[in-house]
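In this view, the complex is presented without one of its protein chains, the others remaining in place.
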Amino acid sequence: MTELASLPTDPQALAEATAAAMYERDHAAQALGMQVAQVGPGSALLKMSVRRDMVNGHQICHGGMIFALADTAFAYACNSGNQATVASACQIDFIAPAREGETLEAEATERVAAGRTGVYDVSVRTADGRMIALFRGKSHRIGGSVAGSTPA
Amino acid sequence: MTELASLPTDPQALAEATAAAMYERDHAAQALGMQVAQVGPGSALLKMSVRRDMVNGHQICHGGMIFALADTAFAYACNSGNQATVASACQIDFIAPAREGETLEAEATERVAAGRTGVYDVSVRTADGRMIALFRGKSHRIGGSVAGSTPA
Amino acid sequence: MTELASLPTDPQALAEATAAAMYERDHAAQALGMQVAQVGPGSALLKMSVRRDMVNGHQICHGGMIFALADTAFAYACNSGNQATVASACQIDFIAPAREGETLEAEATERVAAGRTGVYDVSVRTADGRMIALFRGKSHRIGGSVAGSTPA
Partner (left out) sequence: MTELASLPTDPQALAEATAAAMYERDHAAQALGMQVAQVGPGSALLKMSVRRDMVNGHQICHGGMIFALADTAFAYACNSGNQATVASACQIDFIAPAREGETLEAEATERVAAGRTGVYDVSVRTADGRMIALFRGKSHRIGGSVAGSTPA
């Protein structure tokens, strides 16, 4: 992983450094071709193209893949302060099906942070703005940091 | 896909024929190495090993992969009567982290079916019985069938 | 109930007329002392004071009463077009306890409407802006109207 001699103190720079460190070891996000398009304090925008191996038995994008994208945007948003944080519960409403070849965009924003827990909303849309799913996640800080936390 | 000259009328045999037809075109379940260990009227048991490419930036199994397994078990359970059915909403509570190399088992059961909607519960456990996640999904029948529904 | 010789066609006026007709027969909202402070197309703001008979065994406002307020704001928002609509599922995250004597405000907004279903978000805050709960509801149109639908 990235060893950071000293972590940035600016929230935006810290969010970017944390996202870079997370992504480097995030085998799942990489394997699904997700890209971190944007990250900030409490927010993240991720993109993923629906590949053939993401399609289910109804010939539409597997709900698990839509969830995985939303959940990953949530993870980058809730870890953006470099305090290791995991999902404790998530809820997703599927609005419309997504098709092979479409690019999905998941935008995560913090709704509330209180003590060690937080609530984040994620919208998943197609590139042309069609709403695919609405996701809400509850986060739980587990102690430790993300970037610079582990010897390489 | 599998062309079935005539579909079974026995519910257990129909569940198995439907699962086989679904799995054949379920690229996502195949790509994630999921196996349909058991299926019956309103129920399904699926297995998946946590591979390196399913691990996230915290070095534990990505929540999206745990969800994908649970959601797939839900799909096989709620389509077991060969009436095409999709998820309209899902909710997951993450209980404990899963590690690379562990095999996860997702057991889906129907809690209630009313008209075109249903509610299904899925438990995700490790092979040695440790609870990883509890999932609840709401299903919606969309019309059409699964097996034997599309010309090959 | 209110008999409306002719219903307004302006969306804001229709929302107000519908809310008035609903509230008149909404015994539960009345019994809990809820007030419809504002209503518009797809939105509603309701207020409720936490009475002694809303407090639970931990001496804080019963979660069911907080839910009831949020759910009612959701109901007024999703029925604002005078098409009879009910909740099919709801989810609530409790952020902080509310105390006897506090006034709670629930603000509901439509996140998405697609066919006969919709998703609404509700925030419950104290009068001084402290976040108490975040609620998300899924609505389902059942046919029929609200105002002017039933002979008095």
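Each chain gets a letter, A, B and C, in the order it is written, and its residues are counted from 1.
Criterion: a residue touches a chain if its C-beta (ideal position, glycine included) is under 8 Å from a C-beta of that chain, and two chains touch if they have at least 3 such contacts.
Keep in mind the model is a prediction, meaning the values are calculated, not measured.
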Among C:91, C:109 or C:126, which residue is in contact with the omitted chain in the full complex? C:91
Contacting the left-out chain: of B:13, B:37 or B:96, that is B:96
I need the residue numbers on subunit A that touch the omitted chain, in ascending order. 88-89, 91, 117, 138
Kindly note down the residues of subunit B that lie in touch with the hidden chain. 91, 93, 95-96, 111-112, 114, 119, 121, 131, 134, 136, 138
Per the touch rule stated above, subunit C touches the missing chain via residues 21-31, 52-60, 62-65, 67-69, 71-72, 75, 79, 84, 86-94, 97, 146
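Keep this in mind: only the chains that are shown with their structure count from here on.
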Averaging over Cα atoms per chain, report the distance between subunit B and subunit C in Å. 35
What is the distance, in whole Å, between the centres of subunit A and subunit C, each centre taken as the mean of its C-alpha atoms? 32
Note: subunit C residues in touch with at least two other chains are 91, 138
